[in-house]
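One protein chain omitted, others in place.
Each chain carries a letter (A and B) given by its place in the written order, and its residues are counted from 1.
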Amino acid sequence: MKGVKKLVNKRVKCTGCSLLCDDIIVRGDGLYIDEVIGACLKGKEKFEQITGKNRILSPLVRDKGELKKVSLDTALERSIEIMKESSKPLLYGFSTVSCQAQLKGIELAKSINGFIDSNSVICQGKVLNTAKEMGLTLATISEVINKTDLLILWGANAAESIPRLLNKILFSRGKFRMTGREIKTLIIIDPVKTASFGVMGVRDLSLNIDPGKDIELIRVLKEECCTPSGFPADGVAGIDQDDLKRLLIQITNAENAVIFIGQGILSSQTSVNVVHELLDLVHMINIKQQKGRMSIMMLGGHYNMAGFDQVALSLFGKNHSLQFFDNNLVETSETIISKLSKEDFDCSIIVGTDPISHLPWKLSKALMSKPLILIDNKKSATFNVADVILPSSLTGIECEGLAYRLDHVPIELQKIVNPPNNIISDEELLSKLISRLNPI
Amino acid sequence: MELYKFLPKTNCKKCGKPTCMAFALDLLQGKVKIDDCPPLLEPKYKKNYNTLKELIGSEEGKEKELRIDVETDLCDGCGICVTVCPVNARYCPPTLSGKAPDYPPEKHQLFQVKAGKCELLAIKYCRRIEAQGRERECRVCETYCPRDAIKIDYV
Partner (left out) sequence: MEMLVNTVRMVDYDQLKEYSFGDENSLKENLAIGIINPEDFEKLNLTTSLNLKLSNEDGKVIIKVKQKEDVPIGTILMPVSIWANQITGISNEQLIFKNIKVNAETTRDNVLDIEELLNIIKK
């Protein structure tokens, strides 16, 4: 086949999660993938999606409640009709597509006066929003491997959400951390004893915090950093005095500490306040500390969630929730959540995500009541309610693209095999929609 | 460790081993017999001798074989065993920085992750068989597996 070389022992990138491992070995004859070596279960499943039984292989249009197979032209025409009839379209998703497709998505939103939002708004976007006022210290994965001596998993179950992360950051032996696991200390702060607790050693600290009390712990630590006056005798948030003392010694004495924020913090009720306090604590420690520094890493799930933040920030200085009118960005404080709860939209275009499963049912109900165009490669709950379905190829396996890793480092994704017949990438689908909307 | 408690712990070296701990390990693997420890046969260790006999039971004398079980239902292919294994680290340099080792695997390589599951390749190069002294007690893969999928056993 043209463009695809024989792939024995080729190292490729994996798009199974936001870690974007670049050391996966794929073996095959160039047409099919036979073996995936080195990838975790999630990565292997991603590669298996090529032939997965729930793959969408042809465009579909809902006619009187029934989904019917149609040609791509008909499906595109139907989508254009829906878009032209609407005055307040909503675009959502974009966290599992390449940066090029995200750019096209923004262009499409511009040409139909739409509102565009990514999954990041209910995840790591909160941290980046807060960071605009307070600043944010980020670290890259190689920095963590080579320099870090203290890792804090805060409300994150890395062993199950990003399986290879602990392998890369905790057990690897880096340039200035030659002994690997022995020199790195791990602190896990979580109300539930998750699988990540299985890697704890004797020097590590496991803190079973009371659910929803993270903010109290951060405030006490902040107080102690400013004016050391001793912790309360009965502990804070379910953690006793001795553990608190050990925690404070660890975070103030570490040369290079990284806090990994997971969904435990990002999706709690008071997440905005918690993130604000946490960034403040990190800032405070960084000022106080003479030799080292503390940084933050956000553990999002989708492989290119950081990408949309970067693309939107570089274009408009706002990382999500962009409202366009007459080709210009309009100032708005609304997000996808407020738009959906007020039903302030009249059609939706969902790209590469599954909001019906991800969002509370009240918001799903609002989505279902209006026409819905879905661009995705596999069946999902949203598939069951969509009016037009445009199938796309798998970025990183069947087409090229750029994606941002969880530490905000851009990674070029490659093409390994050819997509199924007549299936084009997200980017091409979106540009076809744009060119049909504005014929020259 | 259970066996070590009942040995004389004098490190007399009469059995030919450097320490009583080394003797206990070999006893566990069935390479030596209880009678190989001369002080144990003395009357004052009579009680310990009988307890040891019970602990070892009828399997005494049989060469026990090392087995590393990887439970594929539990394993999620995180690759921590590949990275922590000291044998892998010595022969496959990429694993030092947490990368997946090359393919086809090096002949000394113990673990590899294939199709999302951990695979045991060459048990004969495991430290528990090859190495001497303290290194022989290596249990890192079992200790650090987050989902407790690896079990080291003697059968």
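Quick note on the criterion: a residue touches a chain if its C-beta (ideal position, glycine included) is under 8 Å from a C-beta of that chain, and two chains touch if they have at least 3 such contacts.
All values reported here derive from a predicted model rather than from experimental measurement.
Screening A:354, A:407 or A:427 for touch with the missing chain picks out A:354.
Contact with the undisplayed chain is limited, among A:179, A:229, A:269 or A:290, to A:269. Touch with the chain omitted from the figure is made, among A:136, A:284, A:385 or A:424, by A:385.
When the omitted chain is restored, the residue from A:34, A:48 or A:81 that touches it is A:48.
The set of chain A residues touching the chain not shown comprises 41-42, 45, 48-49, 52-55, 122, 157, 160-161, 163, 191-194, 208, 211-212, 263-264, 267-269, 271-272, 301, 335, 337-338, 341, 354, 356-365, 368-369, 378-381, 384-385.
Just so it is clear, only the chains that are shown with their structure count from here on.
Distance from the chain A centre to the chain B centre is 41 Å, each centre being the mean of its Cα atoms.
Per the touch definition, chain B reaches chain A in the complex via residues 75-80, 82-84, 89, 94, 96-103, 112-117, 144-148. On the chain A side of its complex with chain B, the touching residues are 9, 21, 23-25, 27, 35-45, 145, 159-160, 163-164, 166-169, 171-174, 180-181, 195-199.
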